[in-house]
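Heads up, one of the protein chains got dropped from this complex, but the rest are sitting where they should.
Note that the chains are named A and B in the order they appear, and that numbering of residues resets to 1 at the start of each chain.
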Amino acid sequence: MSARYGMVIDLDRCTGCGSCMMACASENNVPPLPQATARTGLTPMLVRKASNGMEGGARREVFIPIMCMHCEHETPCVKVCPQQAVEVDKATGIVMQMPQRCLGCRYCMTACPYHARYFNWWDPAWPKGMEKSLNPGVASRMRGVVEKCNMCHARLHTAKEKAAAAGKREIDLADYVPACVEACPTGAIRFGNLADPNDAASKEARSPEAFRLLARIGTEPKVYYKSKEAWVRALAESKSGSVPEVKRVEAGHAEVQHG
Amino acid sequence: MKVSRRDLLVWSAGAAAGLIVTPVPWKLLDDTSIWSQNWPWIPQPTRGPVEMKQSVCTLCPQGCGMRVRMAAGWPVGVAGVSSHPVSRGALCPLGFGAHQLNWHPQRLKTVRHRGGASAWGDAQAAFAKACKEGPVVVIDGYPGRAASSMLESFAQKHDGGYRVVLSAETRALTPYEKWSGVPASALGYDLENAKTIVSFGAPLLDGWGAPGRFTRLWAERAAGMNDPQLRLIQVDESLSRTASRAWQWVPVRASAESALAAGVARVLLEERLVAWRGPMPSLTLAEAAERTGLSADAIRDLARTIVARTPAVAIGNGIDPEIAALNVVLGAAATPGGIVRRSKRGAAYVPADAAMPSVRAALIDASVPWDFAPQTDAEVFRFAAWDGGSSRADWLLPAPGFLEELMDVPTAPTLAAETYAIAPSLTKPPAEVQSAAQFLGGIDPSLTPVDKIIHSRCGNLFHARAGTLIGREATPVAKIASAQALEEQLQKGAVWVGEAARPGGWRCELKEWPAAASGPPENLTATWSAPVLPPLATKLYQESSLREMPARRNA
Partner (left out) sequence: MSRNTLVFGFGVAVALVVGWIGFPRALYVRQSQPVEFLHKTHAEKSGVADCGECHALREDGAYGGIPAMEKCAGCHSERIGESKAEATLVDSFIKPGRETPWLVYSRQPANVWFSHAIHVKHGGLTCTECHASYGMTDQVKVYEVNRISGYSRDIWGHSMSRLRRAPHEGMKMTDCEDCHRRRNVEVGCLGCHE
């Protein structure tokens, strides 16, 4: 009965628009941080750009949405947390972060191979009155704690409650659609239960064009990517032997440098 | 009995030992930890029942269907409407933060006159005086609405002009006005039936038309396919987002799109790859190759590729007569899969940036993009819900903000059929705001108000017995029981879609090859017309390196 919720992101469809980033921030009550930069920003969903390294007419680019990969095996952040503020939920596979237990040591941020965790450098603040627009299902965090994508578990809760009210034990997956999945205009992000062999996302994850980032380090992420372009698939594990570094720069675009 | 220091120490030790077996230290620990996690300055969401309401985003003329989650009467989240025929469930990235706009720190709350605070009474008096003293021009950024009809009626009654800021996508269709007599706002692109689309710099997958209009079509028919049903050829100076995902990217030198269009047209005509016969572009193939940076062979290949799968249509970025002429050559003008006439409207709008005659005052509606500056010394009455900064308007008048007023949604730019929808207001506007239409209605009570115009438009739609109402299901209008029922459905989020344009219905005559385009290309990703960006846009522009802040010229 336990599920493994995961995603398959079709990189051939992602246009890098950023709708998923906005929808995620809105759903999770992430404060707008006009004082932040690309280094200190709070973006549980972040779209990065990578290229094939060539210039001129031969250049190709791809946009890669990155969020918590919800690693299943030896989950790095779970292993290092001194507070046990994060755990892999047995029933859903979601890596659940409890910001209220976090003491802000940021060890998990160092441990995460995907740079998918973000620190609240400032207290969340909204312009006066804007608190009325906060999503009721999601609690605010305070400064000094780490947060990350939580697979829109508030929507999972709503789906569970709806199922319970109707007397059902299993949720209807149509009721549990994370914000980024709902927002994507090309349908690039697909969501489903990877434990269910009949689930559409589960089938796509098993297709030959599907891959995971840094699969060789063995964290078993539940977010898969998919592309028919070989150079895109090669980005996940640098062919030349060194780990591709994604440089975040203060201004300009992030580029994947091949070693 | 003398109390010594030792007594005090022993007593304290006893007290400490005693305290340990009381709740004091344990409860205090527990309570202070709770206290330290509940700082009063950290805002918490409202508790209350959540309901879903449906409306239409009115922040730009595309009119995307929008589902809004409301809690305690305030919008707390937005999502698209998958059954919506225009947006097909998508919203633009900025739309996802739109529900927070009404609290933007730059929200206009009071009337401002030349930098100082003023009042509605003064503004009304000044405007009424201006109307008596000379002609008044009214500028509308979102033509076709019921409010637009009020603005237009007022302008006509007061000898002024009614001018319109057309969306960039519609402006690109203006060359056809001269060749066919049909106004640009009556034309649309029948992309649903096209097999090849050549975009000359138009960001079809990133800001052109409604967010879901082309992206969904492309996702269904081209994304990730080796031999797509819809071939997207993107002509772009650098690898834009659309070029990155296109079936073919044709890199050209900056501002050479026109030259490429002329070169392609020349090849099509010289090699008789098309049925059309007519004037040849003056540019030779060698000249086109020189200007674009492509070889003559590359241009020939491109021409052949374009007509390999027809219908083929060209889409330009900005007003480019040569690209429009290419469409005529391709046979895309007035045929399915190309440019079609969707409405019977005969009169062209006067563009707002055309030369302005001398007027006494200009009234600018809140829908006009913030960086539009009228070329006039007249007294400017500028309506806006937010202060975008650096305005040179004499009067800044606070207008209703996001989903704060009832609006209707006319046919979106670029569509091949007419559409109509209603965007109900979901929150009450603050007391101090008034829309331009309401303002004019106050000055001239003979003008029909917006809600009555909408009501009569619904009546007209019903009596015409044409088209389909698309809500949860699609119902032909002929099967709807009454005008009232039609209006109710529209209020609940249904969209009326007119019949698909019949082939023919208008004809394009190209007597001579047009001169090249003048003026810079449009920056479509920056045509968000609200004066301010939603607060969460910092995620895209500052907290990540995904996008560069759009360059905005302030009025």
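The rule is short, and it goes like this: contacts are C-beta pairs under 8 Å (C-beta built on N, C-alpha and C of every residue); 3 or more make two chains touch, one makes a residue touch a chain.
Everything numeric in this text was worked out from a predicted model, so none of it was measured.
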* **Touching residue (missing chain; options A:60, A:106, A:143 or A:162)** => A:162
* Could you tell me which of A:154, A:188 or A:205 touches the chain that is not displayed? => A:154
* Asked: Taking the entire complex into account, which one of B:31, B:122 or B:432 touches the absent chain?
  -> B:31
* Considering the whole complex rather than only what is displayed, give the residues of chain B touching the chain that is not shown. => 6-7, 10-19, 21-24, 27-28, 30-32, 34-35, 37-38, 44-45, 49-50
* Over the whole complex, note the residues of chain A touching the chain we left out. => 87, 89-92, 94, 96, 98-100, 137-140, 153-154, 156-158, 160-167, 169
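FYI, only the chains that are shown with their structure count from here on.
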* **Chain centre separation in whole Å, for chain B relative to chain A (CA means)** => 29
* To do: Sort out for me which residues of chain A touch chain B in the complex.
  => 10, 12-13, 15-19, 21-23, 25-27, 29-30, 32-34, 36-38, 40-43, 46-49, 56-57, 59-63, 100, 123-140, 142, 179, 182-183, 185-188, 227-228, 248-249, 251-254
* State the interface residues of chain B toward chain A in the complex, per the touch definition above. => 37, 39, 41-48, 50, 69, 71-72, 74-80, 89-97, 99-100, 103-105, 205-206, 211-212, 215-216, 218-219, 223-224, 226, 239, 241-242, 244-245, 249, 251, 534-540, 542-547
